[in-house]
Structures are given as structure tokens and as C-alpha cells.
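The complex appears here without one of its protein chains, the remainder shown in place.
Take a look at chain A:
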Amino acid sequence: MPNYTLKINGKSVSFIADADTPLLWVLRDELDMVGTKFGCGIAQCGACTVHVDGTAMRSCQLQVSTLENEEITTIEGLSAEGNHPLQEAWKEVDVPQCGYCQTGQIMTAASFLKENPNPSKEEIREAMQGNICRCAAYNRIEKAVALAADKMS
């Protein structure tokens, strides 16, 4: 198996993996960063969302061999102290139910707010619709994204 070096959360990390291994499983199994979740493996649920060069991507679809030279950010690296305005808003609104989908939701929202710092309610609902929350914490997700947008402006 080949050796790869990726830039994750600002640090260079090396590991051995098969070329077709999705970033998701490298993070979880090889690098012990389990904040990125597995939900479907086919780009349908958003639980595995990370940022590649600041853009939200589904890590279950990203083969490690294509990622060298990219800046990867996971939930573990979204903020130094777990205090990104979205994380703060998530806590304030008490968004999670089971909590499983929430890191993916936050990562999607983080890249969205960077592009659109002042979203309307409809824009939030549109932007977040790729992320499934089986517990249906959707009302609070909507509220927390709007709150984070306020905090950031």
C-alpha cells in the first residue's frame, strides 16, 4: 500500500492506505479523527462533510490519492477551541438530538456561511438540504445557522 501525506487541519500527516480509500475512512480508522461520520457512503446524507480548500465536500467520495496538495479541514480543525460561531450557535440553540449528523451539518453550514454571510431563511434551507438529520432537528439547525450568521456579521 502506498504512503500518503495530506495536509489536514493545518498539519502534515502521513499514513499508508490504498489509493481508492475514501478520505472518510482514513480520517476515522487511520488518523483517529472520528468527528467525520459515516452515514451512507454514497454522497446522499452529508454526515461525512469536510472542507477541501474551504469548500464543503463529501469525504466518503474523496479518494485519498487525489488529495495531496489540498488543504483539508475537518470538524476537529474547524476552530481551535471548539468555538467557531457555528459551534457556539449550536450549543446556544441546543441543536443535537442523538448528535450523530451534527458535525456534518456544522461543516456544511461553515462553508455555506463563508459564501453567503447574510442568508435568508430560504437560502439556509436550500443550502442545508443535502444533510440528513434522522432525528429531525431541522428547526433548530435552521435557527442555529441564522444565529451564527448574526454572530459573524
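As a convention for this text, contacts are C-beta pairs under 8 Å (C-beta built on N, C-alpha and C of every residue); 3 or more make two chains touch, one makes a residue touch a chain; residues count from 1.
Throughout what follows, contacts and distances are computed from a predicted model.
Participant: Using the UniProt record as the reference, specify the protein name of the hidden chain from among "Heterodisulfide reductase, subunit B", "Isoquinoline 1-oxidoreductase beta subunit", "Cell division protein FtsX" or "Xanthine dehydrogenase subunit D".
Facilitator: "Isoquinoline 1-oxidoreductase beta subunit"
Participant: Out of A:D18, A:D53 or A:D150, which touches the unshown chain?
Facilitator: The one listed residue touching the chain not shown is A:D18.
Participant: Residues on chain A that touch the omitted chain in the whole complex?
Facilitator: 1, 17-18, 21-22, 25, 28-30, 32-42, 44-45, 47, 74-76, 82, 87, 90-91, 94, 96-103, 106, 125-126, 128-142
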